[in-house]
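Yeah, one chain of the complex is gone here, protein chain that is, but the others are all in their spots.
This part shows chain A:
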Amino acid sequence: MTQKELFHIAQDWFQQQGWKPFPFQKETWKAFLTGKHGLLNAPTGSGKTYALWFPIVLNYIKQNPDYKNKHKKGLKAIWITPLRALSQEIKQSAERITEDLGSQMTVGIRTGDTSTKERAKQRTAMPDLLITTPESLQLLLSSKDYKKIFKNCSAIVVDEWHELLGTKRGIQMELGLSRLKTISSDLRIWGISATIGNLEQARQVLLGPTSPELENSVMVRANLQKKITVKSIIPKTMETFPWRGHLGLHLLDEVVPIINNSKTTLLFTNTRSQCEIWFQKILEKYPEFAGEMAMHHGSVNKETRLWVEQAIRNESLKAVICTSSLDLGVDFAPVETVIQIGGPKGVARFLQRAGRSGHRPGKESVIHFLPTHAMELIEASALQVAVKENAVEDRLPYLNSYDVLLQYLTTLAVSDGFYPDEIHPEIQQTFCYQGITEEQWQWLLNFLVMGSQSLSSYDEYKKVEVEADGKFKVNNRGLAMRHRFQIGTIVGDATISVRYQKGGYIGSIEEYFISKLTQGDVFTFAGRNLEFIRMKGMQAHVRNSNKKTNKVPSWMGGRLSFSAQMSELLRQELYKAPPPNPLPKGKGKLISEELKALQPIFDKQRQESIVPKPDEFLIETFKTRDGYHHIFYPFEGRAVHEAMSSLLSYRISLLSPITASLAFNDYGFEMLSDKPIDIQAVLDNDLFTTDYMLADLQKSLNSNEMARRKFRDIAVISGMVFTGYPEKGVKMKHLQSSSQLLFDVFRDYEPDNLLFQQAFTETFEHQLEEGRLRLALERIAQQNIIWKNCEKPTPFSFPIITDRLREKLSSEKLADRIKRMTKILMK
């Protein structure tokens, strides 16, 4: 069949639906059918699934002209989705095509939710089109004779590639693809990504920077212009608006008219506990919403989530309070309005959420921004500019993550075994491991086999064995089983499932929260008040309760940092802060509504301190009953502040021993100490210099917890710590302590271990963003440092000093510290 005839089939189908294919869809079909690989840049809900399912099916038709009568069995294409919740939707769109075209092709899903029975069935007869996750793909690679499964696979599509890029799941994908390139004889690799700053690099990472696949690839851009309107919800009186906080409940009443004026509204919160609280509070104050409002987050059980999603489509809900769980996928046409509660931290995320409304092509998207404290109004103002300029962030891919590679090699050793000479060149073609040296490769192989770099007689280390012909293989069934359980790169806290006594599943909560409950305690979860009865294994039994409570589970999760772009915009907005009242004539127009509303806060700030101008760098110090506060305001985003605070406190400790706790947000950072720090000495000794920055930063890490936490994940991913069988498990506390101890043991005995080193590299590159730190220090060198010794906390300092999540640092002798500590012992 010629390409023209194939195109006709597709176009006819679109016509039958009353649609017209977009140019980007046709472009993708053409590229795919001429054997190209590529990256499709298209937003959610733009018809991207049809851009790729179609050519996959058409390609099968092309190769099997008798397709209507004879079905050729076996896997033909894989669709990777980062969220298994999306798989149903993707399956439906695939089935529409396969059925309407009479292709006889089957579509199947294989994720963590797939039953064992279904999986076994798939093992004997794979569906033609398989929808799966990066983890489940790795699991397939860990099964016997996996090569046969993929032999005739003609395509792999990685959906929402921007979500995977810059994470270890992304590396897992890179590795999986490197294997498939060899074992599938006629494979096309496609990625689908929303707009990010580094799209070209995204394509390189997907296909391999030096690969023939990259050479034979295209970038297709949907270029669907969409109008986005951002409206800030500005408090009527600034005097009573809080200086700190993260819930935003003060503006609850302002939200109600917005919900009433729109068909369906999504309210995005940043955390699951915030989501729970908002849901509860709206219902308390506006009971008339009962039945018309729902909640959606990752810990609510799957049935409820699916029900909510369906209800949005049916237009039977007025409002849904949700978290990032509704960021991706799922086309919700009826959503008219989106409200973002609290700073979204990233422009790309904000745009994505805005795009959830007015989903039909050509429609306008409306997003309301609700600030949770005064300082966030500056953020609101900056977001307006960001959206106008489409200032989206980069997603930084990882390099040389040995932990993921060790896991992958073990996976191959568990299935059919591997020969290093065959796998090495494949690895070198990936982006992540393009720079891996011969020595590092040998180190990893030694580590797999001996658990060290040399043999010794009393050692009983057992994992991968080398067979006579040089094949690396895991022969111990127990080891193999444990490895399969642990495939994955997301290391979360242990979760406990919450159930009614009769067995009804409500959702899952972190063990940390449950461990603080005693029998009879009432807490709010999934929109209900539940009484805790008992723990049973990894389950918490509960019953409904009428008692009121303010206990809401917290989920730790990472805190996001402002991107470089967003920080820059934020500073620019701050510099526009209006001078003290009254406003000079004619100047008012240049200043946004948000900044005008902040006038009372700026005035208050000026009473104690200053609002910094572009050439000023502000330091504030004051004392409260908590201790001596030292606050620095670089306005560079959380990550840079974390690094800078670590660096600075290390340098200060060289002047004289200190003990401090560090807190940071997107505006600045604090060093809280039980003794005042001599700021004049900090300035006189030029402690903000970029000289020896890297060396100092490295040394500073030894005295705090950052690298330790990174190491915890690395230890789990590389298989050094076993997290236990699901639902049965080693308690997380145990894991915590064994990886904590492991860190010390490695530091003392094997500091040159690549995995131990990796913890530091990751902290530098991914957490602290060393490159940005240097730029920030260079900028500070150009500024005048203004040190204000204040009587009491300023509005700018408030959100920082009240933050409880802190880094600790000490260069003092333990004995000296203990002497100063109160005899009050705490639990």
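Rule of thumb we're sticking to: a contact is a pair of C-beta atoms (placed from the backbone, for glycine too) under 8 Å apart; a residue touches a chain by one contact, two chains touch by 3 or more; residues count from 1.
By our rule, contacts and distances are computed from a predicted model.
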item	value
Complex member absent from the view - protein name from UniProt, among "Probable quinol oxidase subunit 3", "Ligase-associated DNA damage response endonuclease PdeM", "ABC-2 type transport system ATP-binding protein" or "Amino acid/amide ABC transporter membrane protein 1 (HAAT family)"	"Ligase-associated DNA damage response endonuclease PdeM"
Full-complex contact with the absent chain, from A:Leu39, A:Val220, A:Met706 or A:Leu742	A:Leu742
Which residue of A:Asp113, A:Asp416, A:Glu568 or A:Asp674 touches the chain not shown here	A:Asp674
Residue in contact with the excluded chain [from A:Leu530, A:Met720, A:Ala759 or A:Leu777]	A:Met720
Contact with the hidden chain (one of A:Lys302, A:Lys462 or A:Lys613)	A:Lys462
Residues in chain A touching the chain absent from view	447, 451-452, 456, 458-463, 479, 482, 626-628, 659-661, 672-675, 719-722, 734, 737-738, 740-742, 745-746, 748-750, 753, 806, 808, 813-815, 817-827
